[in-house]
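Here the complex is missing a single protein chain, while all its other protein chains stay put.
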Amino acid sequence: MSILIDEKTRVLVQGITGRDGAFHAQAMKSYGTQVVGGVTPGKGGQSVEGIPVFDSVAEAARATGADASIIFVPAAFATDAMYEAADGGLKLVVCVAEGVPTLDMVRVLEYCRGRGTRVLGPNCPGAISPGKAKVGIMPAASFARGCVGVVSRSGTLTYEIAANTGDFGQSTVIGIGGDPVIGTSFLDCLELFNADPETRAIVLVGEIGGTDEERAADWVKRNCRKPVFGFIAGQTAPPGKRMGHAGAIISGGTGTAPEKIAAFEAAGIEVIYEPQELPGRLAAKL
Amino acid sequence: MSILIDEKTRVLVQGITGRDGAFHAQAMKSYGTQVVGGVTPGKGGQSVEGIPVFDSVAEAARATGADASIIFVPAAFATDAMYEAADGGLKLVVCVAEGVPTLDMVRVLEYCRGRGTRVLGPNCPGAISPGKAKVGIMPAASFARGCVGVVSRSGTLTYEIAANTGDFGQSTVIGIGGDPVIGTSFLDCLELFNADPETRAIVLVGEIGGTDEERAADWVKRNCRKPVFGFIAGQTAPPGKRMGHAGAIISGGTGTAPEKIAAFEAAGIEVIYEPQELPGRLAAKL
Amino acid sequence: MKVHEYQAKEIFEQAGIPVPREVVCATPAECAAAARAIGLPVVIKAQVLVGGRGKAGGVKRVEKQEQVEAAAGQILGMDIKGLRVEKVLVAECADIAKEYYVGIIVDRVGRKPVLMASAAGGVEIEQVARETPEKIVKVEIDPAAGLLGFQGRNVGMALFDGDAKLARSFAGIAARLYRVFASRDCSLIEINPLVRLGDGSLLALDAKVNFDDNALFRHPDNEAMRDRAAEEPKEVEAKEAGLSYIKLEGNVGCVVNGAGLAMATMDLIKRYGGEPANFLDVGGSSSPDKMVTAMRIILSDPNVKAILVNIFGGITRCDDIATGLLAAKKQADIRVPVVARLTGTNAEPARALLEGTDVTPAATMAEAVKKAVELAGGGK
Partner (left out) sequence: MKVHEYQAKEIFEQAGIPVPREVVCATPAECAAAARAIGLPVVIKAQVLVGGRGKAGGVKRVEKQEQVEAAAGQILGMDIKGLRVEKVLVAECADIAKEYYVGIIVDRVGRKPVLMASAAGGVEIEQVARETPEKIVKVEIDPAAGLLGFQGRNVGMALFDGDAKLARSFAGIAARLYRVFASRDCSLIEINPLVRLGDGSLLALDAKVNFDDNALFRHPDNEAMRDRAAEEPKEVEAKEAGLSYIKLEGNVGCVVNGAGLAMATMDLIKRYGGEPANFLDVGGSSSPDKMVTAMRIILSDPNVKAILVNIFGGITRCDDIATGLLAAKKQADIRVPVVARLTGTNAEPARALLEGTDVTPAATMAEAVKKAVELAGGGK
């Protein structure tokens, strides 16, 4: 098993005829993901890399039995794509785009919640269950099938951490996104990893800003039966400055690295200060 | 049994310190309804006819364990009162006010639906389960406990029909309201009456406009195990003219009385043309 | 509340929905000037608040400038279904390739606004719905999210056979249409026909906007569009007194409390061989004053031969009604017989008040109706 996605996940690529959409549709398909269709209005009937293109999500979902999608459209159009995915009955929507307005996300997440659709992102690399499926933009070669679940707010830092799981490999690696309002939280992923028999340890890759790490730690303390490791990026970041991610900003004394690390320690989460510590720490616990 | 309300229903009166609110709070209480509290912002701590007044629904619900409310505020403020009732966790909200904008109702009903709150009305007389509880404005003396369930889009016509159930009496009498968009439909009430052991026959008092009667008839045909009688007001109404109720308007050839009567007949619903026919027809079936 | 086509077009124009070049005119001379400015041919369209103006001769295409005044003169002042044509719209003749329908209403069943479109434009949507329902494309609008981009686009794709460019421009029009619908509290908004021109652009050739009466209190801009001249003065007077009155063609005047009971009373009059002269709902809490106004309005109709008062007291107190009735009789010379059936709240004191007067009492609705029909001279 794995979480969120596996070999049975049937994926649509929204915006498949764009440059990024076409490139990643091909990359996901090569990885073995069941990329069953693409959506670009007006291009229905065409095909991209052997993948049939449809005019709408509803049509594509009907024709292909898709249950997930990944969105490759510019930020200004990404919310409309999420609405369409939810309206089309998809269960999982991955949004890669950076720069989606926060209040748009507030509204679309409420809409998706009402329709039973999970959003991953925005501003995230997606998810990969190594050896099974990739619904995202990560470099496949950096991941290997195994037993460590990784959940992270970052992109490349996720790859760095995953690459440092060594021989243990990964069950699923999820980038939840760097924006203040995102569809899937650390907590959501922890619950899933905790219930997933294939996952034997969990690595939580947090960063400054918000309190999602603290909430996750609190949950771990009370519920988690598996070893959890925690990493926090941004210990040297000054308050009030947005560190790239819209969500990575220390405001009014909350969201600092020391607070998050203290929460991890209080919850029995082993704190990692360098990615390369990970293999040794995993070996000691597993 | 009865439907929607009974002797255990704990009722708040929103707008209790107004003229109508105070009058009907007293009338409902005299009838035996458990009127547990009233709400008027700024009048918290006072009491009306021995009923304690609170500043907000949340406070009132917490203090009294109320699960229903009836709203006596002007139409322009009625939606806010419905929002507050739903937010306060009440299960049933009766809105008497006439003149609530339709799109406000669309929005508030969506909100209430998401919170498990049923709205009865607006522009309705409420409901009465004779001998048990009255959450409405109907003259109590016109109703008697018994076995006929009455559901109607009208006010006084409902009293007229109920008064014509003769010795059979009524299990519950519900006025669903005369507006185009209302919280509880004929169909909703039919389902409840059909499942209610105390109800042995159902009278559906429709009027021109919309297709709610047709939908109800269709359901009766397929599901109803009890005798159903139907009455339609507005057979002489000309198309395009609003007959008092915002919902009672024949538009573009739909919503006419002949259509509704045909639907009743096709569903095996006995059509009543005069209220006074009812006792005889009930006697023949029960 | 209905507004004229030219007013709906003004709303469309403000909202960025493409409309033809056109000018509203009240005289033949204005029409001639408008036609000259627009360029011939033009179409002259009667502005009345009822449908069917085309069949009634209220729409004329004019090819030559010198024919404009005559054509306009025929339409201006014309009577269409009882309404006088006070204004006309002089509009350019568009180069129409195909006609479509698009509209938004609130679906009572789904309790949500619905965008409807059809490639069968120019025809009443209800007729299309009855005869060829498969030709109507519908989407439900989530009131929280509004009309979503993909929804307008997908309807457009269905309407324009997969032409993505037309679908996008349709989506733009639909989005603006919904914005008007929601922001101005419409009960209906329609473009019929929406036309595709020879050059591939879309244009709202006709426009219909109805406002929700219940929301007028917060839309002075809607209220300002009211055409008082097109309204029945008695209905306006009744409304101002808190009554709901509609004039009909019969001879039995009715005063009833409650819209449903009022309709049922009218129906029973018809069933017993009479014809109702009006619909009249005195509303909830009735003061004696309202009753006086109600009687005056009914009596202003010379057809009325008898008056039926049918009251089931709830909030309304029967004694208030009786008092009002007596006051009305005192103030005006009521030359027609009155039958009163008063039951429910305070029916006893009401009966006492009427005792000894020439008001005919009745115990039931059926009895009251029978007597009133009889007194009015039967169905004649």
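Structure notes:
First chain written, first letter: the chains are A, B and C, and each begins at residue 1.
Just so it is clear, contacts are C-beta pairs under 8 Å (C-beta built on N, C-alpha and C of every residue); 3 or more make two chains touch, one makes a residue touch a chain.
No experiment lies behind these values; they were computed from the predicted model shown.
The chain not displayed here makes contact, within the full complex, with A, B, C. Residue-wise, the contact with the chain that is not shown comes from A:V100, picked out of A:V53, A:A86, A:V100 or A:V173.
The residue from A:Y159, A:F193, A:F229 or A:F264 that touches the chain not shown here is A:Y159. For the options A:G88, A:G146 or A:G210, the residue in contact with the chain missing from this view is A:G210.
Mapped onto chain A, the interface with the missing chain covers residues 75-76, 98-107, 109-110, 125, 137-139, 141-142, 152-160, 163, 178-181, 185, 205, 207-208, 210-212, 215, 231, 233-238, 240-248, 251-254, 257, 273-276.
For chain C, the list of residues touching the undisplayed chain reads 143-145.
Interface residues of chain B facing the missing partner chain: 41-44, 55-58, 77, 80-81, 83-84, 87, 107-108, 110-111.
Everything that follows uses one rule, which is that only the chains that are shown with their structure count from here on.
Taken as a contact graph, with one node per protein chain and an edge wherever two chains touch, the assembly forms an open path, each chain linked only to its neighbours along a line. Highest C-beta contact pair count among chain pairs: B-C. Using the average of C-alpha coordinates as each chain's centre, C ends up farthest from chain A. Chain B and chain C have Cα centroids lying 27 Å from one another.
Computed centre separation for the pair chain A/chain C is 54 angstrom, with centres defined by C-alpha atoms. Averaging Cα coordinates per chain places chain A and chain B 48 Å apart. Shown for chain A are the residues in touch with two or more other chains, of which there are none.
Shown for chain C are the residues in touch with two or more other chains, namely 142, 144.
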